[in-house]
Each structure stands twice: as C-alpha cells, then as structure tokens.
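Below is a slice of the complex: some chains, not all, each in place.
Chain lettering (A and B) follows the sequence in which the chains are written, and residue indices restart at 1 in each chain.
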C-alpha cells in the first residue's frame, strides 16, 4: 500500500528518533492568516516597529504559529491512529522564528505504557522544531493514546519523569529582548508585571463562535492531516472535531484583553484538551496568575499563567468538578510562562 | 479590572487626543487575503508591473485595507459601547501604503452632543492613520452614538462644521501618479473619465452571498474587536452583525464591473450604514456619478461617486423612501472621490 496507514502502538520503540516529513517555509502570508483566524493583537507580533523597539530584528512569527507548524508535522507519525491527545509538558520556545525561516520537526520516543486492556497504549514523545540552520526553536513533550493493531507483547513500561513546571532558570529569553522602553500605550494596556498578583483571576470577557471553514483553514495551514478535523463522514455523529490547537490560539488571542503585555510565550508547562469542541460552540477564556519571576533581560519579567478555554453557557473560573474531572464546559487548560515588562 | 470596559459618553472630553493601541505591519499576506475576501480586481492594486507603469513604486495596499486597519485600531477606544455608527465625513487618503509599512492610529474628539434622553450621546472624532515615518496616510471624521454609564451633567454641545464634500483642491494625488500611458485593455474596461456623465447610474450586476466565516476573517484581519461581529450569543437574536467595512469592501470590489478604471480612492465625502447585514444575505451594488474634475497629475481625472450596497430582492437605484429614510434594502451609501484616467 502506498498510502500512510499511520503507526500503531506496537510500532514505537523506546529511544527511536522519528524525522517528520515536509519542511515548511513560513512568511508574511502565514502571519496575515494568523491575524485573520484569531483575534491576535499582541503588539510584538503585530508591528515590526514595536518589535524593533523591544530589541528584536523585527516582528517574529507568533509562538503558536511555530507550535502548530511543528505539531502538524508530527501528526502523520504520532497521532494518525491516536484515540486521544492526552497532554503536553516540559515545553520551551528556544529562539524566535522570522518570516522566511524554514521549519522541520523530529521526535524521540521517551516513554511507552501499554494499557491493561491490551488494545492500546500511551506513547510519550519529545518533539523538536528546527530551523534551516538546524537550531532548535521549540522543544516539548506530548503523550497520546494510540491503538494497537497486532497482538504483540507489551513493551517494558517507561514513563518519563517530567517536571510539573519549567523552572525559571530554564526559560530562554530571545537574544536582545529589552523591555526598558516598552510603550504601554501602543501595546494596549497599562498593566505591567508588578500589577499582577499570584492567584489573580482574569475573565477575558470576549467570545468567538466557531465556524467549520475557520477551523479547517487553520488546521490545514499547519499541514495537520488528522482526518477527524476535515471529513464529516469520519465520526459517526457527522461532526468535525476542532483541532485542539485552534482552541489554544483562540483562547490565547482572547487573553489579550487583560493580559495585553504578556507578549511572548517561552514555556509550556502543561496542557490538556479537556473536552471536544465543535462548530457552533462559542468559546470564552479566563486566566489565572500562577507565579511570577524576574529575568536577567532588561525590563523583562516572566509570568506563569493558567489559560482556560470554556464553552459559553458556563461561568468563568470553573475548572474541575469535585471528583477531579474537568467541568464539562472546559475545553482547554494550558499552563505557560510568558514574558511581560517589569 | 484588567480588561477594557470601553469608554462611555461621559468619558470623552472635547479636544482630547487618544492614541490607539497595537501598531500593525501590513504586507503581501494582507494583500492576498484582501483578494480572497473580496472580488477585487482594480489593476493598480493587483499588479506591481501595472502600478509601476502608472508611476508608483509598486502596487500599493488597497485604500480600504488602510481604512479598515486604522478603523479597527479605534474600536476599543471609540465604539466598544457604541449603539450606532452614525456616519463618516471629510475623509482623505494622503499617501500610498506599501507592503512592509506599519500603521498606527490616533483620534481627536472634535464634537460632543448628549441626547435629550440623557442615556447616550454622539461623539465626533477626527481619526488619523500614520505610518512608521509618522506621515499621516489617512484622515477622516466619524461620529458614533455611545451609551452613558453614569449620571453626569451633559457637556456643552459642540457639533463640528464638516464639509458636505471634500473640495477638489483638497484631493491629494499620490506622488508620481501618471495615467498618460494607461493600459485600458490590461485594466479591464475601456471607459475613461470622459465617458462618464454626471448623474449617470451604473448597476454593477454581480452579487455575493455573505458567509459567517468570511466576514469574521475579514473583521479579525483588521483587529476590529467589536463583540457583535464574532459572538453569536451577544445579540438576543443570536445573529452576528456583519462589520460595515466588509460591506464597503464588497460593494467597492463589485463596482469594478462598470468602474474598473476608478482606480484609487482619494476622499471619503460621506458614508452611512443604512441597515444591518447578516450571513445569508446576498449583496449587490450600484453607483452614481456625482461630479467630475480634472487634476494636476498627468492624465489623471477625479470622479465623485455614490456607491450603494443593497440586499438582493430590491431593484437597483432605490435609495430613500418618501419620508427620507433609507429604503429597507439599502445597506450602505458611500460618497467618495476616485482617480480615473482622463
């Protein structure tokens, strides 16, 4: 058979490195589409002049463009036969990506655990995105539940020891970043690092109603090929599941309203897609401040945020039910570090 | 509260200048999206070679890309709590914008009038769009009806004295523009300045059926954040109101068929959104020639046009009912000057 059947649980070997296919040059077109697909307004990613005033060579591509592009490359090898995308962790952006850069991706299998039913298992991979100079620009761990296809013996269980959070000493600040002369008026809000308190919750107020054409355009743009997003005949209920990354980008863009100065994502501590989302749902978001640290870069602080996307109808700030399960309205919980002016 | 509540009528002071947030670099991506979102075919904005033959350095970004980008920046400060966008006037494009340019916007409050019910008032602002060299590229007046939030005394009523039309001596022709060797075959129609008669009406024939995904992509692209365009739960009827600028661009693009040589918009004399438009509506357009003048640039004439967008079902050329109200089918009336080869 010439087509890609995807891999099954028994096809992964601990330690193997998978080079993902189809490198991608990203340019001004992807930036414009990102602004059309999401209500993105962080000034550093909107204006070359603003970014230059912050010490960068120009406006980088949104950190989530990098994330989605790298993630999309992994789908044919990692999650084509996935039952569930279970989580993300220990992720870091290691260098800015500019229009004209070309990205490729590779993943190493760092953990395997067959489920007790023998029908599936969990695969842990550490994925890296590299640019045309072979510099690693993104590094994160993802784990997915994958179907078994053959009745093979279970591999030895190895569960990687992942940190709950990327410790501040491991955050990588883009070279040259300087928020000393940061223009709060141009950025859109006056709130700086010192204005946020640990534990503080922010309701981002705005909502976006999901459309089939929009989530499909977005998911395709990142060359993500998972059938369930595009083919209405794939699920029994005839619905197309919205790519989790579309939820991440929508929620992160909505978080501008209240966190306009949390400019750059530098670490992905943890992330989970709590419930499925479909066209017609209206998505809202709230954030909570989990931690704050200063950094060595001039004027640059780091803020650790919990970003939660939820469906209209619920109230903000709900997260889990008493039994620990996610509230049925919650679509996404994302724990990340962002850079913000002191 | 960290999020932006928007301003209310009592928050505006006569003469104050508001610097709007989030500068934006526009490039080839925005140009491509404009062509995907609208049936735009004016050759000067489609081909670098054609624009160079007309004396420009390359194909500028569509004048309405500039308008929407500047307008979008004003929304969080001017119209987040608007009840109605009442009108535009005294608008001029003052310089071409090219891919790579960065725009920002500022507005001055030039008029205030509290409504007799004490619940709302009209705010008049003069808005300017500026590029990265601080050159003003767009200047126009807009007035909106804004809710009051507190029981404050009415401000002194000041209504700005706006001209009904931008007089020809105030039109700014882009430096270098020369239509002496204009290629009518490449441009798509043979009709020149002298072929149009004052009073002449043109039915632009074509129609476009509106889609939720399309108007949302467009509105987001200009970083316009008004909730009513994106959130189906915002209005009681569950409908998303289409951004008036989407109507302007659709109608202007449709007007190519009959006015293919009315290449550049240089002044916005007046404009009003007559009725709301929703997904599923089919939009049509007609134009009327209101005036004609020659200009000092070689081969360049100016034509003053009334552009009317209306909903399918009505006949072209309807505008107002006997009582002076807009016909219920009319969505937009726009009065502008365009440059056209003599």
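Keep this in mind: contacts are C-beta pairs under 8 Å (C-beta built on N, C-alpha and C of every residue); 3 or more make two chains touch, one makes a residue touch a chain.
Note that the structure is a prediction, hence the values are computed from the model and not measured.
Of 3 total copies in the complete assembly of this structure file, 2 are presented in place.
In the analysis below, only the chains that are shown with their structure count from here on.
Rounded to whole angstrom units, the spacing between the C-alpha centres of chain A and chain B is 36. On the side of chain A, the complex with chain B involves touching residues 27-33, 35-41, 43, 46-50, 59, 185-189, 191, 195, 202-209, 211-214, 217, 257-260, 282, 312. Within the complex formed with chain A, the chain B residues making contact are 2-4, 19, 21-25, 27-30, 32-33, 76, 99-100, 102, 104, 132, 211-214, 216-218, 220-221, 223, 225, 227, 230-234, 240.
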